[in-house]
Structures are given as C-alpha cells and as structure tokens.
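One chain of protein is taken out of this complex; the other chains stay put.
Entry: subunit A
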Amino acid sequence: MKRKRLFLPLILALMVMLAACTSGGGNGNGGNDPAPSEGENSPAPTESAKPPEDDGLYSIEDFSNVKKNEGEPIEGGSLTFGLVSDTPFEGTLNFNFYSGDPDSQVLGWFDEGLLTWDKNYVYTNDGAATYEVSEDGRTFTFTIRDNVNWHDGKPVTAEDWLFAHEVIGDPKYDGPRYDSNFTNIVGMTEYHEGKADTISGIEVLNEKQLKITYVQSTPSLLTGGVWSYPLAKHIFGNMPVDKISSSPEVREKPIGFGPFKVESIVPGESVVYSKNTDYWRGEPALDEVVLKVINPTTVIQQLESGSVDLVDSFPVDQYPDNADMSNVEFLGNIDRAYTYIGFKLGKWDAEAGKVAPDPNAKMGDVNLRKAMWHAVDNDQVGKRFYHGLRWNATTLIPPSHPEYHDASNPGLAYDPELAKKILDEAGYKLNGDYRTKPDGSELVIHFISMTGGDIAEPLARYYVQSWQAIGLNVQLEMVEFNTFYDRVGANGEDDPKVDVYQGAWGVGIDVDPAGLYGRDAIYNFPRYASEEQDKLLAAGISAEAFDVKKRQDIYKQWQQLMVEEIPVFPTLYRAVLAPVNKRVLNYAIGDGTGIYLHQLAVSQDKPFVAEK
C-alpha cells in the first residue's frame, strides 16, 4: 500500500550492490539516470552476522508480506514511521519532480497515483481513476472518481492530469520524468520542442475524463507506462515551469490527495501528517503519522524501544542477530533486484547511440564465460554470507516478477570440474598456475567490484579465488561506487582495462529488459547485442504480447538465450525485510495486496517495547 508508487517500465536503478538495499524500484520514475541510486545506498554499513550456534539459515518463504493482526484497533492513535537513511531527505515533495527514494517515501503518505496495480504490476480499476483501452490498444480513456479531492477541498480534475503532462513535457521542466513514456504520447515530441502549443494526443473530455493516445501500443503501457500523477493546476498553474520545483507548495506545504495531509515539516528530518477526513477511499483510522529520518546504525535500538513502529527498509544483514526481537513482526518480500557478474564484450558507440560489440573482446569466447559461471558456488555464498536471505539466481528476470520469472530454467550450476573441462576443450591450456588463451598468449582477466558494505571485499575475493581455482588469472580491483559505474560505462566511456565486473540492478515494475540489455541502452554495460535478442525484445513489447501467455513465452526464450550467451550471469536474488511493531494493524509490503494506508491502525496507544 504505501509502496503504491508508479514506476515507468524501463526504470532500472543501479544499486550499490552489496549494501542492503531498499526496494529496487525506489527511484521511481527516474528513468535512465544512475544518480538516484544513492537512495538505494542508504542503510547498511554492515553485512555479516549469524550466530554460529545454529545453522542460521532463513528463507524468504518463511516470511509473509502481510502483517498478522493481533488485537482490536483503537479509535485514532498515532504512529511513527522511520525513514532509514544516513542523509536528510531532499524535500522535493511532488511526484512530478522528486528524484530520490527518500522523498518518495515522504510523498507516499500524503499523495498517490490515480491508478493502482495488482501484484503483477498491471493497472487495475480500483484506484482513484478507472481506465478503458481502445481496440487498437493505443487510446486510453480515464475517469477520475467523483469524490477524489485535493487536500484544500478542490476536486482533482482531468485538467490537473493534463497539466502534469504539460509541465513534464515543457522544455523548461527541470525534473527527471521526461522519458520514452512521454515521447510515446502522440504530439508530445512536438510540444516538447516548442513546435506545438498543446499536446495533440491528450484530450480533456470533461471535468473528470481524460483521453490519451499513444504512438505505439505495448503491454508496457499497462505496467507503469501511463503517467498517473496529476498536478494541482489551481495552485501551480500560474507559476513559471522552472520555478515550480522550488516553490513553497512543493517544499514547505506540499499538496496531494492521499490519506494524510502534511501538518508540518522539519526540512530533511521529519514530517508530521494528520488524517485527511475527506480521503476518497474513506476516513483514515489513524489520527496522526510522524515520519522521521533515522540512521541505519540505530534502526535496531529504535525498533526495540518502540520509538519507531515501521521502517521503510531494514539492513538485512542485521536480521540474524535480531530475529527474535519480541516486539516486532518481520515482514518479507522478494526484492525487484539481482546481483550479477558482467563480461565486457564491446564498446559504446556514442555517435550512433548503440552498443558496438567486438567479436575479438577478451571475454568474447562463450566457453570462457560459461566456465566462469560454473566455477562459482552462489548457493553457498547466499547461505554463508547472507544466511539464505539472498539466494542463488538463475535467470535475468527475478522471481519478484512471478509471471515472467522462468523457475524451470536452472541457469548453470556450480560445477568446477565441468568448468575445467570446458576450458580444456576450448583450448585454454594450463601453463604453470594459470591457463593461456587458445592461441598460447597470456590471459589476465581484470575484475572490478564495488566497495561498500563489509561483505563486498570478501565476496569479490571469493569469486576471484573460485576463478583462480579453475586456472584463470583474475586480478581484482575494488573501486568505490561512482568510479565503478564510470569505468563500466555509465556515461558511455568504457574503461578498456575492465573485463569482468560485479554489479547489481534494481528492475522496474514492467518486465521489459530492453533498458538494460537492448542494443541502444547505455546501461547495456556488457555491450552485448545479437539479432536474436533484438527480435525477442521487440516481440516482448509488441501488440501481440498483450496476450500474457505469449509474452511469458517470449521472455522465457529471452531468459534461455541469456543463459546460453551469458553476456552477464545473475548471482544472487534478494529479500527485503520490514520489521513492524506488533501494535500495527492492516499493514503489508509489496504490490497488489489490497491493503491501503487509510486502513492502517494500531491496537494500543503506546508501541510495544522489546523484552530483553
């Protein structure tokens, strides 16, 4: 419920790989900008744990994403929400302008999108607006419910929705939202370039009805491809577009139509919300919600003492030592993210805006890549380093997308003997400790990995050891986050000295992976491209892919293609955990749970305190 934020389909946030991350989609609509990943970076100065007494393994299967309700709700009450971050939140409090995950956490309490989605991330008709799609799948007609009103009592109208599109499409717009989802609207490009005064593809039918026509019909439209956050025209209508994001109505006294209203803000530190009695779903049960920023190192203490009831994210590595905390229930969910090892197979051609695969790249031999995948034991890595809260990954679509993740595809299993055999047969001969290339020349593989989190270094070193064990001379370099992405090519200038790297992706709610692996995606760091993949990726967003079965089949083939070609191989999937004080009722994490913030309640006045 509180995560009812809307993400555009391609948004893929880079993540600090080993830090225990917040939910991967946190960057919202940040589109193609790696910068927002700082939000992901937040908690987790720490990684490790495990009391050695027991086997210390946990499984995401044992967690529910819905809070058990114990006790009866009381009238009203107040609740404290901890925003776990070691930096203050920025305070751009409008969905049309914010960029970091912390801001979206603040926003989620007082504003929401007009559309909601189910657990497969497909838009439903139980949000503040309903929609109908035309026969050809290009025209959407939206109807906003009658009782949806801004906090100041004015109704949310189709004009407001159009206004949001106009502001984002304006050449002077200074936020991060304008991307391919907007250019897909008929007439948007002309408007953006100043050639048209209006957006021809958007039409206000009446006060509550809006019609949007898209250039191309794709299933991605139904999974986050529609911009559903209106902007209050009666407030922002007279402001210059480039002044809106710094206006007091965004920074100090923000407005929305969500279940709570902003009462007061201490910039960067805390927000007090009071209930919005006029909320369209019904009057919220709680009187007040207090949001405060708490440091990742003190999360445990604050939860134990009951000074926070809920947190937005929890450093997973601290779980094993605190699993028996008596006053909270831990909710768990599969994160929309995975860690992976990538192989550089080419360069970025900035002029053409395309990847330029190089068939002679050092890692160009698929046998070499296959052997490197077979050589690492990710099952044990997940169990030992992460106590089962991260686990062996098999394909490039994580199980957070249950409809599309191909559970029947086993990936490549840990088998160092097979790895050696593959290398022997491919002509990589042992010469002393290490193997040479098939042509007899020396083979030195440069591997870079990110610092950050305690596990980062030993984990990277473990991979190097595993590769050395099959006779590959792999040299490790640990670099810090920003340097890392510069060197793998986030700005298109790939460092030729990098052959292999370990990274992580947070994936958007739409399953389409073209933003990460497509031919024209700058985030295609391996610089891999093949015609077969182009075909599959195009098919995945074609009109025929509206048929879920068909789309599943397409992405199944794509996952298999990636297992065969191995431009990258996934290493670990991850769990997100959310501790919740036992007095909290009607709460859930994840998508499509059907539990909404206005139902949130407490069973007693004061939070439970942990018994030591």
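Details
The rule is simple: contacts are C-beta pairs under 8 Å (C-beta built on N, C-alpha and C of every residue); 3 or more make two chains touch, one makes a residue touch a chain; residues count from 1.
The definition used in the following text is that contacts and distances are computed from a predicted model.
Per its UniProt record, the hidden chain corresponds to "ABC transporter permease" from the list "Lysine 5,6-aminomutase subunit alpha", "Carbon monoxide dehydrogenase small chain", "ABC transporter permease" or "Heterotetrameric sarcosine oxidase delta subunit".
When you scan A:I168, A:A393 or A:I455 for touch with the missing chain, the hit is A:I455. The chain not shown here is touched by just one of A:W109, A:F142 or A:F385, and that residue is A:F385. Of A:I235, A:I300, A:L396 or A:I522, it is A:I300 that touches the chain left out of the display.
Of the candidate positions A:T87, A:Q465 or A:S603, contact with the hidden chain is made by A:Q465.
One chain is missing from the display, and on subunit A it is touched by residues 45-52, 297, 300, 317-318, 321, 377, 380-381, 384-385, 451, 454-455, 457-459, 461-462, 465, 477-478.
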